[in-house]
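Everything on this sheet refers to the single structure shown next.
Of the protein chains in this complex, one is absent; all others appear in place.
Now for subunit A:
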């Protein structure tokens, strides 16, 4: 026996420990994977031994490998073995491995329940602390239910270290087992006034997290928090409390009014930027929640904005970023006060830091006016040229469009300029989704602004021209969608419709929705041109045009996309009809030459144009609701009397019920019954062969290329064999759109301004007139069509969007604590079956909720009283404040001293930061060698 032990020990001497493993990996950089797989074998060997020390060594190594991305869940059982060791050293390794690799769905967790319970109740505070820390990473519903009582008792442990951890642990328990929240909440509340500041802070932390869901539960705690806020010096806790108040104020405006004073005091007094920032944030939240104007309302906004300005002007990029972030919150409710700092925000647009530029962009929305819009957009366009990475470009684009289009293009004075900007944007590179944004914008502007149509259409024609004449196409294809549609719809504005038509006919392979728009609009354009030629009796031209279109469309008719096919064939038939008719007329004209001009009604063009008649108007979403139901129309009435159910078969009755709802199902069911045919082996073989044969002969079938084929076709030696078509040297002049055309509008505006200034000066001689409003002197000259009015009660946002996010882990905490509990859940253990069967649970929950709502209505009145009382209390406390604090001071003195010393410690560490950063960089040379 002794010999065996000695032998084991000697063997262990040569075992690799964690350090050896790490060193080994570093020495085997070339074949790391191989080395690790070898180590894995060793580890498996070690895990097979009885000695726990050996096992723990193996587990420690596994934990390291887990960080490198290796799955170690297979060792779960061994981890539990090591966890169960009675040595703290080994246990620690086991619990660490567990916290890294276990998760709440691990089945092994069942095995740990009793072990963890034993550990939680351990005499050694570090052992139970270890178990708590580890458990917090993988607690499951079962564990939470089984251990919640044990953790709850730890809340009253004598050791603050345990209390602190237990408090935090309770939150994790609530997340997994929400039923525990109600009974344990009073205990948690007590912890807010724990003598130990660490426990206090942990309790505040937990309540803050809880308040993310159903914050009104925690309104009753407001007085406690208020006291903590005014007395505590722990910045970390203060931040949390202030954040919590930010969440509570929307529910109780009176709370907000009370908060403003202490918060502004904190803003003035604190030196910690983090605290200052959170204070400002909460003040903003308070001001937003108080709708009615308060006397000192403007003053606090002013204070916030001022402080934020200091933050933004700071050289620290972090403060700058946060300052801008908070500004955007103010912008929503108090745009005027932010606008005063326009200079600063525009300056931030130039910042070298992308995050800051993005935040500044958010603010830009409120900064624009008629006067500076062009200038700002010009700046953004310059950024667009310089920007790297599509994320920032995309953001810039959407912001340009947002600021220009806000409020029905309120700030745009020159739509020609805007169209040119859009066309320029269309020629830049963006992420895949941006094309349609520009396209939608182009179409929107043209539909709404009548005056701009002819200009826009010529621009579009130019775009199409560039598209068809350049092989390397830089315009986003989605923009072509808009270009084609606009050119077709507003063809009357085109300078040379036939030229545009020919450009459009040159389309190459396009996405299907664009191709179909092309085909449709080719038809529109054709109708337009037809009219011109027909009135001029140039039948030859028409016939020639028909042929050109025919050849192109007969290509599209072979398209794989149904939509394209259908449109192409429709268009083709219409063209053919026209062609026949025109030929007939041409012949008749040859015979009957006296008829000089065909009657207006006789024109074929008129008939075809009538296909596309009608003006488009912008319609508000949900405008349908405004359309009244005509008299005598009953939407619920049967169109046909329901067919009497005469047949006895159940199946058929089912089908009848589904007649309108699930026609597919109906069909498929029937089909299944009819063709219950099982192919035999031979049949399958035959059909397979037939299919292969068909695939080979079908020109539209994309054949898979075998590897050899692919490699040969990609090979360099084949490059020379590629047939190259001879270039037609009679090239049309290269068409490149002038990139910076939008600038001329800006210059124009500037000139206008100058002239205006001059005239103003002249005016000033007579009258000292000052125009405070930027928008006053630049009145829009163009009319913008607005959306049709929304029906009453309809809102733009979907009302049903506020349903709960199913992925939200905090969803379960949406419990109303003020309602009487539905039985003491803690003592009543829920059946496992029930907890697993979620459907059943949900149903019962719904029932409970229904009951609750009935009760809650009665409760609401009571609650209001409660809150009012509480608020009164706080007021009284404040007035008493002086006396009370004196009394408290005696009791709390030692503690306060502690706090002070802590503060000192903090200050010290802050000072040493810069030294420290250097220290970290200098890795001691001896250590470096050691590693080699």
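In the analysis below, contacts are C-beta pairs under 8 Å (C-beta built on N, C-alpha and C of every residue); 3 or more make two chains touch, one makes a residue touch a chain; residues count from 1.
Just so we're on the same page, contacts and distances are computed from a predicted model.
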Listed names "Trafficking protein particle complex subunit", "Cytochrome b-c1 complex subunit 7", "28S ribosomal protein S24, mitochondrial" or "AP complex mu/sigma subunit domain-containing protein", matching UniProt entry of the absent chain: "AP complex mu/sigma subunit domain-containing protein"
Contact residue for the chain not shown (choose from A:42, A:353, A:394 or A:607): A:353
Residue among A:212, A:254 or A:506 touching the omitted chain: A:212
Selected from A:68, A:629 or A:643 as touching the chain missing from the view: A:68
Hidden partner chain, touching residue among A:47, A:93, A:267 or A:486: A:93
Residue touching the undisplayed chain, where the options are A:109, A:181 or A:202: A:202
Interface residues of subunit A (partner: the chain not displayed): 5-6, 9, 12-13, 17-20, 22-23, 26, 53, 60, 63-64, 66-72, 87-89, 92-93, 96, 100, 103-105, 124, 126, 132-133, 136-138, 161, 164-165, 168-169, 171-172, 198, 201-202, 205-206, 208-209, 212, 235-236, 239-240, 243, 273-274, 277-278, 317-318, 320-322, 352-356, 358, 391, 809, 902, 905-906, 909, 912-913, 916-917, 919-924, 927-932
